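One structure, pasted below without further comment.
Only one protein chain is missing from this complex, and each of the others stays in its spot.
Here is subunit A:
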Amino acid sequence: MTKRTWTTSHKAVAAALAALIMLATGARAELLIRITEGADAALPISVVPFAENGAIPPGDKISEIVRSDLAMSGEFRPLPAEKMLSLPSRREEVYFRDWRMLGQRYVLVGELSRNDDRVVARYELFDVNQEKRILGETAAASVNSMRTLGHHISDKVYEAITGVPGAFSTKLAYVTLDTFNGKPRYRLQVSDVDGKRAKIRLESQEPILSPAWSPDGSRLAYVSFETGKPAIYIHELATGKRTKVADFPGLNSAPAWSDDGRSLLMTLSKDGNAEIYRMDLATRAVNKLTNHWAIDTEAAYDHAGEGMFFTSDRSGGPQIYHKESLDSEPRRITFGSRYNARPRPDDKGDFVYYVHQRESDFHIARTNLKTGVETVLTRTGADESPSLSPNGQMLIYATKQSGKSVLTVISADGAAAYSLPSPEGEVRDPAWGPIVN
C-alpha cells in the first residue's frame, strides 16, 4: 500500500530520539498520581492541515485524525490548527523559527492528491530544534478509507519519534450490552482504536464474552451463551464463518491463542473442576495443563510463547501464577493483596498486567517480572478485562462511569489517556488486536 521515498539514516535519528523519549517517559512516570498533569510532559507537535489537490472526499480530515491519534497516546500534545502562524504543506514552506516560537518540537506537513479511486498522501515530519526532516513518505488508500490513511500516518510519525511502532491502525473488539424489545442485546463489535468505524460481528440475547484475537488479526475466538450454555467459537472476520470449537459439559471459557494461531488455551470443567487445557485446532484434541481442586482459569501465553500465566485460587483466593513451560510447576507471581486475576503479559517479558483488589476497589496493576515490584495503574474502582496494545505502550480496560460500563485507555505506565464513548448501553470486555502488515 505504501512506498517509502525517505532514505536518510533512520537508525541514528531514532537513537537520538530514544534518549529524549526516555527522559520524557521518566518525567511522566512521576506524574502518575496527578493524571491531569500528564500533558505537561507530552511532546509538542504540530500537525498542519494537509493541502488538498483534486477531488478529496469531504468529511474526516487527515490532519485531524493524526492529531487525535497522537493526543490519544498521551505522549503528544498537538497544537490546535488555529494557533499556527502559517500552514505549510512542503519543506520549503516550513519556517523553523515560527514553530520554535510556538514551542513546538515536531512539525508534520503534507498534501493529498487524487489518483483514480485512491487518495495519495505525501508527508514529511521535521524536528524543529535540529531543523531536520526525520520522516518523508507517500502513502495511498482508497477514497473510502481516509481514516485508514490517517491512522497509517499516525503510526509512522509515532514510530519515527519514539522508535516504537504505532498501534493506531489496529482494531479493538469489545462487547456492548443494551436492551432491545425488552430483551438484553449483546453485540460483539470491532472498531478502530479510537472507537470509530465500529462493525457488529455477532448479536445475541445471551451473553458474549472474552473475545481474543488470533495473532494475524483474521479471527476472533470468544465465549457465547447462545445455546444456553457457554461454548467457545472461532469467528473468521472476513467471511463471518463461525466454528464452535469447544462445547464440553460445564465451562468452556477464557480462550487464548498461541503465537502460531494453531492452538488455544482454554478453561474447561468437563472433568469436574475448572482446569486449563490446550486445544490443537486442527485435531480438536485437548490436553490438560493444570490439575488442582482449585479454580484454574484465564490463561495467557507468556512472551516466549512457551509458558503461560493464569489465575488460580489454590492459595485460598485468586492469584497470578506462571508456568515456565506448559508442563512445569507453577510459580506464584502476586502476593500484594487477596485478589489478583486475569493476567496479561507484555511481549518482552518485563511486566504482567492484571486485575488487582486493594481494599474494596478493583484496579489494574502490573508486576515487574524481574524485580517483583507491583504498581497500581488505575484510580478507577471497578476495573476489569485489561488488554495491552500490541506495541506494549497502551492498555485498554473496562470500568464503570455513572454505573455504566465503559472502556478506558491508559498508557502502560498508568498515565491517563482517554475513555471511549459509549453512546448506548454498556461496553465491556475489550481486546486489543495485533499489528497487521
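In this section, a residue touches a chain if its C-beta (ideal position, glycine included) is under 8 Å from a C-beta of that chain, and two chains touch if they have at least 3 such contacts; residues count from 1.
Quick note on the criterion: contacts and distances are computed from a predicted model.
When the listed names "Peptidoglycan-associated lipoprotein", "NADH-quinone oxidoreductase subunit F", "cytochrome-c oxidase" or "Branched-chain amino acid ABC transporter permease" are checked against UniProt, the chain not shown comes out as "Peptidoglycan-associated lipoprotein". Annotation: of A:Ser68, A:Thr267, A:Thr334 or A:Thr408, A:Thr267 touches the absent chain (contact as defined above). Contact with the chain that does not appear here is found for just one residue of A:Val164, A:Leu209, A:Leu326 or A:Ile435, A:Leu209.
Which of A:Leu251, A:Ile333, A:Leu369 or A:Leu420 touches the hidden chain is settled by the complete complex: it is A:Leu251. Subunit A meets the missing chain through residues 207, 209-210, 225, 228-230, 250-251, 253-254, 267, 269, 272, 274, 295, 297-298, 311, 313, 317-318, 339, 341-342, 355, 357, 362, 382, 384-385, 400, 403, 429.
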